[in-house]
Every structure is written in C-alpha cells, then in structure tokens.
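Only a single protein chain was left out; the remaining protein chains are all shown in position.
First chain written, first letter: the chains are A, B and C, and each begins at residue 1.
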Amino acid sequence: MTVEDELFNVRTDLAVESRDMYVEKDKENKQDIKGVTVRDKQERDIALTYIDINAEGEKRIGKKEGSYITLYADGVKKQDTQKQQNAANVFASELKELLKKHHVPADSTGLVVGLGNWNITPDALGPMSVEKVLVTNHLFELEHETVSDGYRPVAAVTPGVMGVTGIETSNIIFGIAEKFKPDFVIAVDALASRSVDRVNETIQISDTGIHPGSGVDNKRKELSQETLGVPVFAVGVPTVVDAVTITSDTIDLILKHLGREWRDKDRPANSLTPAGLTFGHKELTDDDLPDDEKRKRFLGIVGTLSEQDKKSLIEEVLTPAGYNLMVTPKEVDGFMRDMADVIAKGLNAAMHSSITADNAADYSR
Amino acid sequence: MTVEDELFNVRTDLAVESRDMYVEKDKENKQDIKGVTVRDKQERDIALTYIDINAEGEKRIGKKEGSYITLYADGVKKQDTQKQQNAANVFASELKELLKKHHVPADSTGLVVGLGNWNITPDALGPMSVEKVLVTNHLFELEHETVSDGYRPVAAVTPGVMGVTGIETSNIIFGIAEKFKPDFVIAVDALASRSVDRVNETIQISDTGIHPGSGVDNKRKELSQETLGVPVFAVGVPTVVDAVTITSDTIDLILKHLGREWRDKDRPANSLTPAGLTFGHKELTDDDLPDDEKRKRFLGIVGTLSEQDKKSLIEEVLTPAGYNLMVTPKEVDGFMRDMADVIAKGLNAAMHSSITADNAADYSR
Amino acid sequence: MTVEDELFNVRTDLAVESRDMYVEKDKENKQDIKGVTVRDKQERDIALTYIDINAEGEKRIGKKEGSYITLYADGVKKQDTQKQQNAANVFASELKELLKKHHVPADSTGLVVGLGNWNITPDALGPMSVEKVLVTNHLFELEHETVSDGYRPVAAVTPGVMGVTGIETSNIIFGIAEKFKPDFVIAVDALASRSVDRVNETIQISDTGIHPGSGVDNKRKELSQETLGVPVFAVGVPTVVDAVTITSDTIDLILKHLGREWRDKDRPANSLTPAGLTFGHKELTDDDLPDDEKRKRFLGIVGTLSEQDKKSLIEEVLTPAGYNLMVTPKEVDGFMRDMADVIAKGLNAAMHSSITADNAADYSR
Partner (left out) sequence: MTVEDELFNVRTDLAVESRDMYVEKDKENKQDIKGVTVRDKQERDIALTYIDINAEGEKRIGKKEGSYITLYADGVKKQDTQKQQNAANVFASELKELLKKHHVPADSTGLVVGLGNWNITPDALGPMSVEKVLVTNHLFELEHETVSDGYRPVAAVTPGVMGVTGIETSNIIFGIAEKFKPDFVIAVDALASRSVDRVNETIQISDTGIHPGSGVDNKRKELSQETLGVPVFAVGVPTVVDAVTITSDTIDLILKHLGREWRDKDRPANSLTPAGLTFGHKELTDDDLPDDEKRKRFLGIVGTLSEQDKKSLIEEVLTPAGYNLMVTPKEVDGFMRDMADVIAKGLNAAMHSSITADNAADYSR
C-alpha cells in the first residue's frame, strides 16, 4: 500500500558530519575552516562538540549558519541508567544555555513539536519524547492561580508525517503556531547518520530550525526563526544508518586494521609479545591508515578511493540490487524508549526551573 | 498528576436523546414537536432514525438546527462480523447521501478529524478510526498522475486533547484548516450516552458540526460551517455511560418489570402457565409501566419521580460519595477496535466512489 | 467471533466481601463469626483489614481457610503518586510478613504468575504487573557469581487465558511448575468487586491460592499448596463491577441519604442552617439507614428487600434486557498502569531484601 511507505529521509543533519565531510575533502585545512569554529569539552562521561557556523562557514560546509552542540552519550546503547541520567542532565543544561543565549524569558511560552512517524519505531523519537514532556499551558489558561512558580506554559504537538496525514507537515505546524503563538519552538526528530557509531549515541541541539522531511522535497518548508518569527531549536538523534555507510565504515576499519597489523609486525616490542596477544582493544585511529601503496595492496583500487568515491561506488552497486537498506539495531524498541526518556527529562528540566533532570522522572508522564 | 486527568465530558450529543428528554417532559406532544421531524426506517438489520430540526425545533429541544441520522447497529456489541459489515455499508450510504445533500462534489478535498484522547481507550474512537482512513491527498499533490479515478483527495489528522497538548483543540483544527483549506470536514468522536443500551451500538451522523470538549467550557469553539466556512459533518458513537444513568435506567426497568408481573399475575392464560415459565424474553416496554399508585407501592417516593427528578436525586447521592463514575464495558478494547473498523470502512466507502464497504478492508491500513 | 469472548468471571474473591455478605445475612452475630478473626489497622494513609479464617469459618462464610490481608489505598484512583508509593511500601511489608509466616527462606526460588488476558485492559493486571517484576532466575543459573547479595532467584510467567491459548490455564501453570520447581508461587489477578468503591482501590493478599477463572467451571483446578506442593500466595485487585452492584449500591445510598435528610430536617441546629447548605460532605454510614416504615415510604417494596433479594431482583430485571454489563471506569488505561506499578514495586521489594519500594523504580522494567 502506497500510503504507508513514508519516506524516511537520509539526512546529514549532524553538523559534525558536515564538518568531517568537508575536512575529508580538503585535508590541508583540517583544523581551520573559515567561518566554522569548533570547540570540544568533556562533561563527566559525556563528550561535547560546539560548532559555530557563520555566513561564510555556511557557504563552505553547506550547513546553515548558527550554533550546533553535539553530545556523545553512550548510556542508551549500553543500557546504563546512570549514564542516561547524566546525559539528560548535560543535555538539559546545554539547552538551557542556548535558550538564554537567545534571550528566551523564563516565563515565555514554549511549543514542543515531536516530528516523525508513530508507526515506524526508529522514526518515532519525536512523538515518543513529546509523550513524556510536561504540558502546562492549559493549566495556565484555565486555572492560572494553581500553577506553582518555577514553571512556564508549555504545549506539545505531534503533527505526524505526510504519508499518514496527507498534509505537508510544515503546514500543520505553521497553522498551529499561528493560532497558538508560542514564544519559542523546540522540534525533536530522529535523524539518519553517516556513521554507524553515532546511532542512538549522539544528541545534536541547534538554534537553526529544522526541515521536516528535508532533503527530499524542496517544496517543503523549513521550521525556523525566518518562517515562524520566533526562535526554533532543533533536537536530533541519529537512529538509522544505511548499508552504504555500514560498508564504507567497515572498509575504512579494515584498512586501518591491516595498516596497524603491518606496522606492528616489525616492531621489536611486538616481537616479544606472543602472537595474537594484544593489550586491550586499542581503538583504531586515522594514524593507523596505511599509505597508498599499502592501501592498494590490501584493498586494491577500492582501497585508494576517496571517501566520496568509495561511497558512490558502493551506492551504485547496492541500489540496483535492492540492498541499500536503511537499518536500525534490532534492540530498536528499548533504545527508542530510553532515548525518548533522556530527551523528555532534558526538555522538562531545561524549560522549567523547578525541574532538574534528577527529579524529572516525577514530571514525565 | 493533573495533566493526565483530561475531562471526558458528559455530552448529550445524541439528537434522539434530546428528543426523548423533551418528550419525557412534555408528554402530550409526544409525536409532534414543532420544528422537529422524525422518521424511522429499517435497513437490513439496522434501524435508522432521521431527525430534522429547524430553528424553531432548536429552541424547543435545545439541539442545533440540522439533520441527524441515527443508526442502531448491535454488530459490535455482539461481536458479529457480518452485522458489522452491514453497519459499515449502511453508514457509508447514509453519509454519502448527506454529502450529496450538501452538494459536496465527488472530487473535492476532505479532511477527517479524529477527536479524543489516544491514551484513554474509550475516548480513542476518533484517533483509532482515523488510523484506518485511506489518506490520499499527498498522492494527488506529489504524483497526481498515479491516482486512479474514483478517489478524491483526503487528509486526516488527530489533534489530541487539551490535557495532552496544552492547546485548545479547536484552535489546532482551525490552524490546520486555514493552511489546508479542505472543501469539507468530517469529525469523529466518542460520546457519552444517556442510556446504557446505546453504548457501542448507536452511530450518529449529523451536518451540524461538533464542539470538541463541549459542555465543559464555553470558551471552546465549535467546528461547524459557521466557523470553518465549509460543511462540517460529525460522526459520533456513545462509548461511556455514567452510574447515574445506569441506576436510573435500572429503576425504570424494575418498575416495568414489577408492573408487568402485577398485570400478568391475574391473567387467565398465565394461570395455566407453570410458575416461572415465560415464553421467550418479551422485551419490557413503556406499556409495562404501572400507574402512579403501583409505582409508589413498588418503589415508594422514588417510583413517582419524573425522569429528571430521579436523575437529580441519584446524582445528588452519588457525587459526594465519589460513586458517579463514568464507565465503559470491560470489553472496551475489542469494542473500540471493531467500531473504529466500522467507522473507517464507512468513511472510506462514502468518500471514494471506487471503494465499497465490502472491499474497504483492502484500503484500510 | 467466539474465540475472543473470554469469560471475565464475576468472582467474590475478596474475603472482606464474603464476611460482609455473611454479616448482612446474620445480623445478630455481626462482630463475632465463629472461626473468623477480623482485625483492622491504619498504616499511614492506608487502612488494613486482617481476616483469618479457620476450618469452621470456612464452612460459615464459604471462604477458604487461611489469611487474608486487605489494603484500602486510593492513590491510584486519585492519581496521587505519593500515595501510590505508600501503598507499594505497605503492600511490600505485608507480603514480606506473609512469606516469613510461611517460613519461605530468603534465598528460595519464587515464581510470579500474571493471570488474565493481555488483550482486555481491565483483565490485564496480572500480565502488566509481571512485565515490571525483576526477573533474576536466569542470572543465578547462567552466571551465578555476578548476582549480588540481597536478591533471590525469581521467574515470572503470563500463562494467558483459555480463550486465547485454548488450554486450561491451570494446566499451563502446573506444567511449568513441574519443570521449574519453584519454592513458592505468587499469583496476581484482576478481580470483580461487589462494591463500586473497592474498584482500583483494594489490594487483597492471601495465602490460600487462587482459581484461575474460578466460579465458572468446576473442572478447572486451583493453584494452591494442595495442588502445587509449595505455598501459593494470591494478590488480587478488583478492577470491574457489574451493573447490578452499581444499582444496588446506589439504592442503598439513596435510602441512607433520604434517611439522613429526614432525620436532620427536625434537628434544631439544622433549622438555623440555610436550606441546601451542608457542612462538608459527611459520608453516609449505616447509621443513616432509616427504619423499615421509612424505607417503604422512600423506596416501596424495593426499599424493604434484603441485600440478597434486592440484588436478585435487579439481576432478574437486567439480565434478559442485556443490561447486566460488567464495567470499568473510563480511565481504565491509566488506572491499570499505575496499579500494576504499585503491585510490581511491592513484589520486588517483598522478594529481594536489597530492594525497597522506594528504590524499586530502578529495578522495574
């Protein structure tokens, strides 16, 4: 049935990936792209990357001007509730900072929009998060005196996807926003990743708005300060990856692995180590990539291709065979539930000063 | 948690009930209320009542001017799939007639609105029905040439309820309608009944629009031709009943039962019947109601109260005790699923000439 | 469809109701039924009734010999999370006591059985509770050294209902128990109540075992120490009530209400009170019941019937009319979710010494 095959778009919405792709193409300028400022930070067990892009940077790396904050938090993947709690805390404080930076007053009205399709689990992060967001706007409207200090009016909607409603998702949100007139909007969405290890691990916050279903159809309009007239923050988590990416990432790992093996085999230290014995799993890094001659030896012509060319080749091969699946880890149900929990706790704590990520469980529905 | 206790309003949205309540108060005019035309019909095993109310009728019985069609279809209650199929057929053809009566062209664009709360099963008829409605609008927009004849553009939304979104439900719909500009709207909602035996059995179709959450809050606005500028059809099914109604209905049955027993005990025919033996379950009717003297004898003062006074007394007793529950049959999950199926099949067949209720299963999602 | 209409049996499984029914019939012996010991206690905001029945008591009130503990906890009904937490605490400590009383060792193996039908929400208390129970048995079996102190081996199953599996539920449990050989069994089930105000408010714990689907079919076997050879504890919560009970309870309230009104109308204090003004909602009690002459005046013959005769009359009237529904409050989804949470937290804390009801949330799934 055609109405059900809602397109789940392959979006490179992660600014860190756009940066990496640019760097990959232009290796000389690695640490210094004009118009793009990058800063890393470690907060407890959460790594953070801040990317600020100005108009010039936008032209270079093709990513909209604005601030992007990326959290790497593996608590969901590892099913570690303490780490998930930390992630909610750090996410909340980063979002709070971003609201402040945009001068969003503490008592202003927020609209949380859960993008995506309820019926496709890996695309349901938006609706699943919104379901746990503390909604207070009606309490302010109907019984203002009963609302305690430390809360702001918050509304939350799940507009669905075009394949389910038949209506352009942006139009639904524009219509609601015109009647409701929020002071700011936060949109939550599931993303596709260009890297296997970012799936269910990376949370990106930005102040640049979002395209529901972007990339696929230019006619669709973006949700942003420009179109809605109020600040629009986007929260995105990669939940799917395509077979091209999986294969391409794996080929890179094979090159690094063989590169390191080759390099290590002549090391004196290594000669003392019994064969097959390695000390811990030292992570493979770019330093392990072998030179071109060895790349050719290990992986032939394919080994010498640029990232871009390699992906194009893989896509060319997989697509006609019907193999270029978009996939998600088999534990998708639990991952989505836990990630929605992290996002909702973070949203509640960032928006209401009386809520902290630690007591947020009491406020989630 | 206050955000969750969404009010499920006791609405007397059934025109047949308004008529009955009026008749009850003014017994002389039983068959002849000025401004209210009533007509009954039998279609296969489905009983139908057509009530047309004009401006004068609206003043008398307090029900909005317009046409109301009521189907009595017990296929869902009896879990009889064949009867459910008949109900879908009759519902489809009645709705089709009503669309024609309002000159809705075959290729005009429809918006189906599923009112109610996904998280409260007996209030979820709207969302559950909409989930099975064939949505085609995006196909017309994106790939017009591929849509076969016999279909019209249809969109479908589930705006949620104020306790979940924080936003007045009418405002969400007004906002969407202003952007989407449908040619007609069909709203589906669960209702409360004033009679036990109408629950999950009665389907009302009207052309008068609907108040989401009506009765509770006057500030909330109605969805109707007046507010939306296009015809608004409402489809409603009673799914809950309150304890006052259950008790009041039962007291009436007790009176009728005792009345008939009294009347029958002196009948010669009866004296020949062995005690306790009755021929089938002859349904109790208004003719079984005893006279005032016997009502007093059977049920004391309570037996002589008018319908209205009796319900007031019961409410006065139950409410402070916290007993005035709104209840639903325990088989609510299956009933709602089957009724949503009947409604969705009927909507699809009424809106698309290529679909009949019989092949509608292939089109439901 | 016949396979789906699983019978949801009207069980009077609450010992307090059996006691009340007996007392009602034999008013002289109100406080003193031979073989039945009753003791009340108040624990924070939870009222408790302990009923101990010996062989003689079993003959009198028709309730199996053993201990019954009843908690009255309105936290679920009132959607008060603090009260729900208290209820879980008290439930846990009462169940712990009962395990001790039966000399169940701290490291013995438990089997939790969630009775009832997943597909019928008000009957799903067993499966919904079991889903949140901490299951540890496989950890002990597969990786014994990793299990911390303070936990015991616990397994949990949801055998379904005969209408869904086609197999006698007891047989499924007997089969599993013979292979698994637990040291004790705890069965959780939804019950029907004989009183409106006990629905979703009363938790009964007993050491007498349970009949899955009892009352309906004598061929079905009971789960008990006698049949399983190990202690069988039963946890039951009334989640449904029938229309007969609702009506009968309401008629009683009407009598009490009118009785009190009559009594109060001549009181001097009352004459000073403006009409219609009452000071708070004083709860109606048995003392408000009027004498026979007034009962007749208020409610005729019906007013003078015994509890038993009144219910028989109502049943006789409602059943042929198809009105004797088994119903559940419309908020069934939320009530069941919260009650399952209370039960699961209590079970976890009662079975594992490292878990308290307060930290139990971290252990629920």
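Going forward, a residue touches a chain if its C-beta (ideal position, glycine included) is under 8 Å from a C-beta of that chain, and two chains touch if they have at least 3 such contacts.
All values derive from a computational prediction rather than experimental measurement.
Residue A:Asp333 is the one among A:Asp32, A:Glu143 or A:Asp333 that touches the chain missing from this view. Considering the whole complex, the residue from C:Pro122, C:Gly160 or C:Pro290 that touches the absent chain is C:Gly160.
Not every partner is drawn; the one left out touches chain C at residues 1-4, 134-139, 141-142, 153-158, 160, 162-168, 171-172, 174-180, 217, 365.
For chain A, the list of residues touching the undisplayed chain reads 1, 4-5, 8, 79, 81, 119-123, 196-197, 240, 243, 246-247, 249-251, 253-254, 257-258, 281, 283-284, 295-303, 313-314, 316-318, 320-323, 325-334.
Everything below uses one rule, namely that only the chains that are shown with their structure count from here on.
Bringing chain B onto chain C by least-squares fit of CA atoms involves turning it by 180°, to the nearest 5.
The mean-CA centres of chain A and chain C are about 47 angstrom from one another, to the nearest whole unit. Note: centroid distance chain B to chain C, computed from Cα atoms, is 34 Å.
Measuring from the averaged C-alpha position of chain A to that of chain B gives a distance of 46 Å. Those residues of chain A in touch with two or more other chains do not exist in this structure.
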